[in-house]
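For this depiction, one protein chain was excluded, whereas all remaining protein chains were kept in their positions.
Note that the chains take the letters A and B in the order they are written out, and that residue 1 is the start of every chain.
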Amino acid sequence: MKNLIRKIKGRTNLMIGGIIAAIVVVMAVFAPFLAPYHPVNDANLMFSEEPPGDPFWMGTDQQGRDILSRVIYGARISLAVGLICQILNTSIGVILGLTAGFFGKWWDDLVMGLTNIMLSIPPLIFALAIMAILGPGLVNVFLALGLTNWSFSCRITRSQVLFTRGLDYVKAAKALGYGRIRIMFTQILPNIVGPILVVATLGVADAILLEAALSFLGLGTQPPTPSWGGMLSSAREQLFTAPWISIFPGLAIFITVLGLNLFGDGLRDILDPHTTRSGKA
Amino acid sequence: MFAYAVRRILQFIPTILAISLIMFMLLNVLPGNAAMMAMDSRKAKDPEMIEQLKKRWGLDKPLYVRYLLYLKDLAHGDLGRSFIRGDEVGALVAARIWPTLKLAFTAMAIAVILGIPLGFFSALKQGTWLDTASMVGAVSGVSVPQFWLGLLLMYFFAVQFRLLPPSGYGDGDIAHLILPSVTLGVGYTALLARTTRAAVIEVLNTDYIRTARAKGLSELLINRKHVLRNTLILVMTTAGLQFGFLIGQTVIVEKLFSWPGLGSLLVDSIFMRDIPVTQGCILVIISVFLLVNLAVDLLYAFVDPRIEYS
Partner (left out) sequence: MRKWMVWMVVCTAFLAFSPSVSIGAEPRSGGALNFMAPYGGDVMTLDSQRTNRVQDYLIAMNIHRALFKWDAEKNRPVLDLAESMEAADDGVTYTFTFYDNIKFHNGRPFTVDDVIWSYERIMRPEGEISPGMRWIGNIKGADAFGKGEADSIEGLRKIDDLTLRITLKDPVNIAYALYDSSLPILPKEEVEKMGREFGNHPVGLGPFKFDSWTKGSEVVLVKNPDYFEKGRPYLDKVVYRIMPEGAARDLAFRAKDLDATIVGSTQYPGYKNDPEISKNMIEVAEMFTRLMGFHPDYEPFSNKKVRQAINYAINDKLIIEKLLKEKAFNAVGFLPTTSPAFDETAEPYGYDPEKAKQLMKEAGYEDGFEFEAIGTTNEAWGTPVLEALIPFLREINVTIKPVQVEGALLGERVDEKNDFQAFIWSYESGPDPLAALKRWHSGTPANAGNSVVYSNPEYDKLLDQAARTRDEAEKMELLKKADRIFQDDAPIWFFNYNKAIMAHQPWVHGLQPVAVEMMYQDMTNVWVDETSPRAKKK
């Protein structure tokens, strides 16, 4: 434990990233207490496009809504997009990877085939097709992004399983008569937590950016949901006439994604010095 | 090696077939249809004509029949005909491949030239503030939504400084290529820098580098010979796999910059529900991806003569 703390202390990227991530989480959790206004209901066209000042510190948007409040509530949406998509991706990837590595044979071939297929379809394009079918909306974004990015965690899990399987203590566990499932959970899973955590952290950042990209194409979350990507994309034509409408959500995305990336890199340095695959996809 | 390449290409076929099936099903359950889109919906329209168009395009046939017909054409090398445009999909797609490849490879070149040295540098200075600073710099690039970055670049380089054309393809000249490829390349640079850094750190920790150090070879020589070669293999693998990411992002960049590539064709045809064109684009994009990865595999042999293909 002491060792771990010492490790963390030496990592500036981990510290910076961790602090940023913590701030975003706090914003998301305490949004109703932090935001001065309601992000949707407190709209008043009389105050549309007010530049930053008092009482709107970040100004107001086209609809006369407080941007600060929308940015704060936006943390909820962005984190939800990132986390739920990554939980989906990771669960699919880990389950497929574990079972493929363990059972082998035709199942392994099938899973690896599927992984290769998923790797060859650019995620944005796959997400685009799914969003076009389901239509814009928060839950649909979860699905579209949660189903497209699991191949990396699947491959990592599988290779770790194959590697671990040959290790002495796993052989010993087998000799002791432990069932496959039990070995999976007690011996292998703890060993792959590190790399998976790294991939997942970076994946959260990716999901936030992908949501912004989908918003640009008109296939993101539904208005009036205060998603950062949606806010940024709907104000893109006013980037130079009313810059505050897009700059603040843009900065929010930038800082959050930057923080998550630094955090992920830092995690990799301490948890997983042997994995070189980046989680970016 | 030739035999290896041929075998790999043959292996593409089932992958491509599977993807074509998945995409065919997805595209055909999309709500809305090309016949409606062909008519401007702001105008009054003739429902009978819409029905006729659907019939002509085979949209009234059951899904499996449509898929079989599609496969039959595909076997003859025929990608079909666009619903709305007059064009053969093959010709339409072929005209758009080069602009996309040009964009993607330029972006890749920018990323390789900037990203790999940056990653190397960072790894050698691992844990110092220089490491953090260069990584923050690299990661910043990947942290900005691309359309936003593109608009900012347009604003500064085309409107403020008047150095470059804001958008369009021009005569295919370099001036028009710079802004879109930088927009596309920035994220990829970050990716490569980060991958390189991790790879170098890993290689530096391996036994034979430690041995080399013990033998007293100068640090510089070690870096050059061993680290470089071993890192390159790891970086190349990632670069190849991430090429799909790059191609996916062309969708945004091409839309923004009016770039006549596959990405914008794909988006337009998805929104227009022009299924044959969408299918064609996806097939080509995936084939390009698979070929790039094959090329990466073959390149291993040059980087590392120990690898043999049997």
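For this structure, a couple of remarks:
Basically, a residue touches a chain if its C-beta (ideal position, glycine included) is under 8 Å from a C-beta of that chain, and two chains touch if they have at least 3 such contacts.
No experiment lies behind these values; they were computed from the predicted model shown.
Considering the complete complex, the chain that is not shown touches A, B. Note that of A:Asn44, A:Ser91 or A:Thr186, the residue touching the chain absent from this view is A:Asn44. For the chain missing from the display, the contacting residue among B:Ala5, B:Met36 or B:Ile97 is B:Met36, taking the whole complex into account. Think of the hidden chain as still there; on chain A it touches residues 40-41, 43-46, 48-49, 62-64, 132, 135-136, 218-219, 222-224, 234, 236-241.
One chain is missing from the display, and on chain B it is touched by residues 30-33, 36-47, 49-50, 52-53, 55-56, 81, 84-87, 92, 95-96, 151, 154-155, 158-159, 162, 165-169, 254-261, 264-265, 268, 271-273.
Methods note: only the chains that are shown with their structure count from here on.
Note on chain placement: the centre of chain A and the centre of chain B lie 21 Å apart, centres being C-alpha means. Contact residues of chain A toward chain B in the complex are 10-13, 16, 113, 116-117, 119-125, 128-130, 132-133, 135, 205, 209, 212-213, 216-217, 229, 232-233, 236, 239-240, 246, 250, 253-255, 257-258, 261-262, 265, 268-269, 273-278, 280-281.
In the complex of the two chains, the chain B residues touching chain A come out as 14-15, 18-19, 22-23, 26-27, 29-31, 126-127, 129, 131-132, 135-136, 139-140, 142-148, 151-152, 155, 190-191, 194-195, 197-199, 201-202, 205, 234, 238, 241-242, 244-245, 247-249, 251-252, 255, 266-267, 270-271, 282, 285-286, 289-290.
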